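Structure incoming, see below.
Only one protein chain is missing; all other protein chains are in place.
Lettered A, B and C in written order, each chain numbered from 1.
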Amino acid sequence: MTAVLEVKDLTKRFRGVVALDGVSFEVRPHEVVGLIGENGAGKSTLLKVLTGIYQPDAGVVLRNGEPVTFRNSSDAARAGIGMVHQEQSLVTSVSVAENILLGAEGDAVRFGFYNWPKLNAVAQRQLDKIASAISPTTIVEKLSFAERQLVELAKAMYVEEGAQVEPVIILDEPTSVLEGAELETLFAQIDRLRQIASVIFVSHRLEEVLRVSDRVYVLKDGRSVGETDAASADIDLLHRLMVGRESSAQFYHEDEQLPVDEAPVKLQVKNLTRAGQFEDVSFDVRAGEVVGIAGVIGSGREELSRVLFGAEPSTSGSIVVDGKPVKFASPVDAVSSGFGYIPAERRIEGIADGLSVAENIFLVAPQTAAWGPFRNPKKALEIAGAWIKRLRIRTPDERTNVGNLSGGNQQKVVLAKWLNSPELEVLILDHPTRGLDVGAKEDVYIFVREQCAKGMAVVLLADSLEETIALSHTILVMRDGRIERRFDAPAGSKPKPVDLVERMV
Amino acid sequence: MNHIFRRRGIVAGGIALTLAAALIGCSSASDDSGSTGGTSDDVTAVQSIRSMSNPYHANWADGGALFGDWADVEVVTIVDEGDSQTQLSKIRALGAEGKVFALNVDPNDSSTTEAIVKAVTEAGGYVVTQWNKPDDLWPWDVSDNWVAHISFNGETSGEEVSQALFDAMGGSGNIIALQGILDNVPAKQRFAGLQKALEANPGIKLLADQTANWDRAEAFSVTQTLLSQYQGQVDGIWAANDNMALGAFEALTAAGLAGTIPIVGFDAVPEALENIQNSDETGYIATVSTDPWWQGGAGLSLAYQAATGKIKVSELSHEQRAFYGKQIVVTLDNVGDFTKAPLLDALKSDLENPFLRSQGPIS
Amino acid sequence: MTHPPTVDERRLSPRVRRLIADAGPLVALIVLIVVFAVANPVFVSPGNIGILLSQAAVPLVIATGLTFVILLGGIDLSIEGVVATSSLVFALTVANDRNDLALGLFGALLAVLAGSVFGLANGLANVKLGIPSFMATLGLGAVGIGIATVLFAGRSPRVLDSGMRMLGQGSTLGIANIFLIAVLVLVIGWFVQRFTRLGRYGYVIGGDEAVARLSGVRVGRYKIGAFVLGGTASGIAGVLLGSQLGVGMPTIGSGTMFTAITAVVLGGTLLTGGRGGVLRSFVGVLIIVVLANGLILIGVNPYAQVAVQGLVIIAAVVATGWRLRTRVRIIK
C-alpha cells in the first residue's frame, strides 16, 4: 500500500551549510513513526519542510503517492498535515476555540461575523477526539502548560476536518514538558490517534520513542543513517546509530590537549540554582582546562551558561573567580570580572551587524586602541589587521560591514573581540561551531587548543557529543536540570559517546 | 557602512577652526547702522494684521483703506496668520527695499513687539503699535521711529459693560464670571472693572469665577459644570471676551436655558453682534467694541504723518506716544453702526487728528 | 521538573493578579464617585450626572476607536489633527455662514468619512511603508491640523443647521443626545470586538503577531482595519464637537488625545497589546471625567489635570510592564 507521506532525497542548505542532505523516509497509514537524532542533526528542519515553513532546495514530498509543494503552513494544513510545536504556538490572549480554528474558521465565521456557538461546537469536537475536559471558551492564558499542549494537539487534529484525506500528526518533543500521569494520557492519545491518522513522533527520549513507535528513523548530520522496526531495535543500537562513526582525533587536534591536573583553579561554581531550570550545580574549572557540558534540550545547560555570564539571574548558589566570590547583575559585571561569551545566536548576540569588522573587534576593549579618551585610528588599524591575519578572517578590509561576512568569518570576529580584551580569563563557548562549515569548525578547535595552552579556563556547550568528548578535559552530563555524572576525558583515554548518551536521555 | 576612522569627524574639526577665526570681526547688533533719519514725502503706507478672513482684522484693514482714500496713498496690507516669525520676517523685508515706510501693526504677542520696533528703527521706517507691548518698554525708550502705542483700558469698559448686564438683570441676582488667561493684562483690567461695578451694585452677587483661557470649548464645559453646581441660582453670565461668551451661550442652549440668562462679552465679534441684534431670543445683551475701523485708519494716519514730517515725533508728549483709545459698549440700540464700515467723512476728523479719541495716558 | 522558562511571579499569584487587572478600574471609579459625592453632594445630583455623561461622550467615542489600535500594540497620535479636520469638514458642508452648502446629515457623514480616510492613511503608512505607528500617526496628525488650519482660514465657520446642532446640543428623554450617540458607538465597537474577524484578529495579532502570521492570518489587512476604526471614531468625535460648539476650528480637538489615551490605559487595556477591550475603556473614560469634574468643583487648578494624566500614563505602563522584565530584553 502506498505511503501516507513520503520524502525522497530531501536537501536543504542555509548560507552554505547543508542542514538536510538527501533524506528519504516514509509514513504508512495508521502507523506511528519515531524520529530521533542529536541536536543539530536536522530534525526540526525536516519538520519545518513537512509543514511548509521551509521549502526544500532539492528532493520531493509525496502525499498518498502524489508529489506536493507547500508554500506556507496553511497549504500543509489543507493537505492534512498538523504539527504540535515544541515551543508553545498558541495565542494566550484569546479562547481555546479561537486558537484551534485560527486561520481556518471555515463556516463558523461567515462574511467576517463570528458564530460563537458553531465555533465552540467545532472546537469541542476536536477536544472530544483527544478526550480532554478543557472547555473551548477558556482563555488560553489560564491553562497550565500540559493543558496548552493538549489544545495544540486538538488544533493539529482539526487539520483533519478540512482535508478529505487521513491526517498526519507531527508531535515535536511533546514529552519535554510532561511528567508522570500527563505522559500516560499523551501515550493514550497517541494510541487513539493511531486509529484515525498517522503520527510522526519526534523525541530525544529513546525509551519513549521505542514504546510508542512502530518504526524508527535515525538522523545524523542531515542524513538518515538508519531505519529499524521498534520491536527488534534496542537502546544501544539506536545510540550507536545516533552517534555514528568515530571521527578522526586529528580533526579535533586531540594531540594538543595538555594535562591540567596541577593548574590553579580559576573558576568555582558552588550549588548554583535557577528555579525551574537547574539546581545545585557545582564544578571547578582550572586554568587551561575545558569543561564540556553535555545534555539535551531541557537539560538546563543553556540556562546555566546564561547565568554564568549574568544574562539571566540565579536563585541561589555562588560563583568564585580566582578565589573571590562574584555577583553578576548583568553581562557587564561578568565582562569586568574577565568572563567572555561566544553566543549561540551569533547573528543577534555575537556580531554587531551594521558596524565594521574593526569596530566589532574593539567592542569589548576599545582602550587597547586609544590614547586617553580618544580613539587612535592608526593603532586600531594595526591591531585589527593583526587579528584578521592571525585568525585568517576572510574580509576585504577592516571597514567592511561584519554582516556581509560568512558565518565562519563572523564567528572569528567574535573570537577576536574577546581575545583582544587583556582581562579575559574565563571563556564560555555556547554552541561555538553551530552553522559553521567543516573548515571553520576546525579553525575553532585550533583556537580552543591555543587558548588552553595560554591558561584560559573554558566552559564548552558543544553541538555534538563527539565535539564535547574530543575537546573537553572534564565532561559534566546534565539531565533535567541536575548534573547526572562527571567524566574525566584526558587525551588518549576519552570516554565513549555511548557511555554519555545513557546518562543524557 | 560606517567605520572607525571617520574623515568627516576631522573635516568637521576644520570648520570649527575657521568659525573661531571669524571671532575677530565681532560686533553687536545694537550699534547697527542707525536709522537713515529724516522723513520723506515719498512714503509707503503699510498695515500688518493677523488675517484678512478674521472679521475684526478685516474691519481694521478697511479703516486703513479709508485712510488711503483720504490721503490718496496706496495702502499695502501684510498678513501673518498668527505666526510671530512670519510677521517679523515680513516686516524685516519692508526694510530691505530701503524706502521710508509708515506701519500700523497689531503684534501677535508682547515679545514680538520689541523685535518689530527694533527692526523698523533699523530700517528707518515709522511704526504705530496697538494692543500688545512689554509693560516696561515705552516708545521714547527706543527711538522716534516708534511713533506711538495705542491700547485700551479694560477697567473702564469692564465697568461699563458690567453695569449694562446688571441693568438688564434689574439690579439684583447672582452672576458667574468667565475669566481670560489670568495673567494677561486685558483679563486683569476687565475683571477689575467688573469688581468695581459689583461694588456699585450691592444687589448683584458673584457666585463663582473660573478661567476658560479665552477659549470657546473650555468656556462651554466650565459653564456647564458651574450651571449644574449652582442649579437655578445663576441670573447672569459675565465673560472677559466674546469667544468665551459664545461658548457659555452654547452651554445655556444645551441646558435649555438659552435666552433666559443675560450674557455680556468683549471684542464685538460679528457672531456676538448678531446675537445682540436678536437679544430677546439669545439673551446676549452687550459687548465692547474698540472700533476696528478707527484703529486701522487713525493708527495708520498717525504713523504716516510722522513719516512725512507733518507730526514731529520729538515734540510729542509721553501721553501722546502711549495712550488709551476709546471703547464703546455695544447694545441693541447702537449695534447698527458696528456691523458695517463707517463712511469716510464720519472718520475724517479722526484721520486728521489721530489723538482725538485719546482717553489719557497708559498708566 | 523542567518546563519552559516562565516569568517568575514571586509576589502575587496569577489568579490574584488577574483579579486586580479586571476589577481594579471599576473599584477605583466607585471609590472616586463616593469621595466626590461626600465632598460635594451636588456631585450626584441628577443635573450634574447629566453633565458628567455629556462630558464623557466625546472622550468615549475616541477611546473606543483608539482601543482597537492599542490592542494591536500600536498607538494613534493623530487624534487631535483628525478631530480638527472633521469638525471643519462638518461645519463647512452643513448649512453654515461661510458657503451655501447645506448637506445636512450627508455633511456629517462626509466629515466622519474624512476621519476614516485619515485612519486608512495611518494604516497604510504603518503596514505598507513600515513606519512605526507613533511616527506615522504623529506625521499624519500634523497633516490633519494643517488641513484644518487651511480650511479654517482665520475664522470659525458657524453651523446654522439646527437639525445638526441637535446632535450635540439636544437631548431625548432627559439624556443628552451626544451621550446616546457615544453609547451607540460603544455598542457597535463592542459588537465589532466580540463578533467580527477584525475585532478578534486584533486580539490575536496584539497577543502574538508571529503565531498569527504562521497560522496564515493576513496581518497587514487587519492592522489597517484597526487604524480605520480609530480614524472613524476621531471623525465622529469631530462631528459631535462641531455640533456641540456650533463651529469648526483647528484647536477644537486639543486635549482629547491625552484624555483618550489615559482613559484606555486606566481602563486596563495593555499598551503592549493583546489584552483589554472597549468596555474597559468606557470605565477608564468615566474615571477621567469624574476626576476632572470633581477637581473643578473642588477648585483644583485645571492645568494640574494634564500633569496628572501624564503621570498616570507612565505609572500604568510601568506597572503592567514591570513583571515582563528580563535582562536581555530589547525595548527601544
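Following the convention adopted for this analysis, a residue touches a chain if its C-beta (ideal position, glycine included) is under 8 Å from a C-beta of that chain, and two chains touch if they have at least 3 such contacts.
One rule holds in what follows: contacts and distances are computed from a predicted model.
Among the names given as "Sarcosine oxidase subunit alpha", "Monovalent cation/H+ antiporter subunit D family protein", "NADH-quinone oxidoreductase subunit H" or "Autoinducer 2 import system permease protein LsrC", UniProt records the absent chain under the name "Autoinducer 2 import system permease protein LsrC".
Among C:96, C:133, C:156 or C:193, only C:133 touches the chain left out of the display. Only one residue in the set A:147, A:214 or A:442 touches the chain that does not appear here, and it is A:442. Although one chain is not drawn, its touching partners on subunit C can still be listed: residues 72-75, 77, 81, 125-127, 129-136, 138-147, 149-150, 152-153, 209-210, 258, 261, 271-273, 301, 303-314, 317-318, 321-322, 324-325, 328-332. Contact between subunit A and the unshown chain involves residues 253, 256, 309, 311, 330-332, 334-336, 341, 343, 345, 348-356, 359, 363-364, 366-367, 370, 373-375, 390-392, 394, 396-397, 399-401, 404, 417, 439, 442-443, 446-447, 450. Residues of subunit B in touch with the missing chain: 1-4, 6, 8-10, 12-13, 15-16, 19, 22-23, 25-30, 80-81, 83, 85-86, 88-90, 92-93, 95-96, 109-111, 114, 134-136, 181-184, 211, 213.
Heads up, the rule we're going with is that only the chains that are shown with their structure count from here on.
The busiest chain interface, judged by C-beta pairs in contact, is A-C. With each centre defined as the average position of its C-alpha atoms, the distance from subunit A to subunit C rounds to 44 Å.
Subunit A and subunit B have Cα centroids lying 74 Å from one another.
Rounded to whole angstrom units, the spacing between the C-alpha centres of subunit B and subunit C is 37. Among all residues of subunit A, none touch two or more other chains.
Within subunit B, not a single residue touches two or more of the remaining chains. Those residues of subunit B that touch subunit C in the complex are listed here as 50-55, 57, 81, 210-211, 215-217, 220-222, 224-225, 227-229, 231, 246-247, 250, 253-254, 271. Those residues of subunit C whose C-beta lies close enough to touch subunit A in the complex are 1-6, 8, 18, 194-198, 200, 203-204, 206-208, 211-212, 214-217, 274-275, 326-328. Across the complex, subunit C is touched by residues 53, 72-74, 77, 87-94, 98, 102-105, 109, 112-114, 116, 142, 145, 176-177, 179, 275-277, 298-300, 303, 310-313, 330-331, 349, 480-481 of subunit A.
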